[in-house]
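With one protein chain held back, the other chains of the complex are shown just where they sit.
So, chain A:
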């Protein structure tokens, strides 16, 4: 921050000299505070009385509004809905309480401000400022006191005390840090696996029935979860945050990606529903182009081409789940996802 290396000539001359006596006759000199101009209330007692009545009226309205607030609280049932133009259908309690409270408060404020502006003195007064920096003598005294205190503590001389004290103070917060370890488990491989496994049937999340290939029509978007998962489960949200699946059907000839075709069943493809950007569930499907769009940050994926990213902030394609059909004719997973689902992270590789 030092500016020693550059000359100080660039600084404007001390401001005070501009107001000094030498240039007092300058046409730009500070002419000093202008004389006070009286308001109508200062010279006409009737005007002052009017102001007083206005202030009193505002305070009275406030009192009435508070009575109105209490009355609305008592009168309106909590679930009463009324139509008020132009707000539409609104809760009677909320509207009446809000307006009465608003008026009660606003009128106190308006009264106080009107009182200050019309009846209290509006003569401007000047107050001196004092430099914040201490005078050199004071500073010298403080420095001397500090030096004496430091010397009496012998901290500089008794190096052993100093070193061990810093060591102790530096180490003691570690206990707190260690305690924070209990906040949660280690990541381990948790983010790499989902509940999907070989042989798990795909359950349609609308009907809660196993999905059959003939249920999936071209142009439809179906959401599925693994069998054995129930919304009543304690950890349902944790599970579905990774397991959620979206299923579409594409004419096999339209599937551009070779692996995608291999992992599909008769044009039915299953992709993770969790966006690879920051984990929103993807829900917007364009039937003609087989593009899906994440409504949160508009990452767009092409489901006919390995779900690669074609627009937006996502960094990699949606993971695909390999599916087939079991003996009962239901769709089943042929294993877990081959890569972690959801947002990318350091260990993902």
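The rule is short, and it goes like this: a residue touches a chain if its C-beta (ideal position, glycine included) is under 8 Å from a C-beta of that chain, and two chains touch if they have at least 3 such contacts; residues count from 1.
The working rule: contacts and distances are computed from a predicted model.
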Hidden subunit of the complex - UniProt protein name among "Malonate decarboxylase subunit alpha", "Cytochrome bc1 complex cytochrome b subunit", "tRNA synthetase class II core domain-containing protein" or "Phosphate ABC transporter ATP-binding protein": "Cytochrome bc1 complex cytochrome b subunit"
Candidate in contact with the missing chain, chosen from A:40, A:113, A:134 or A:338: A:113
Residue in contact with the excluded chain [from A:207, A:298 or A:326]: A:298
Omitted-chain contact residue, chosen from A:136, A:156 or A:185: A:185
Among A:99, A:197, A:261 or A:334, residue touching the chain not depicted: A:99
Residues of chain A (touch criterion as defined above) contacting the omitted chain: 1, 3, 5-12, 15-16, 19, 23, 26-34, 73, 78-79, 87, 90-91, 93-99, 101-113, 115-117, 120-129, 131-132, 180, 183-187, 190-191, 205, 223, 225, 231-232, 234, 237-238, 240-242, 244, 273-274, 277-281, 283-284, 295-299, 309, 311-316, 342-349
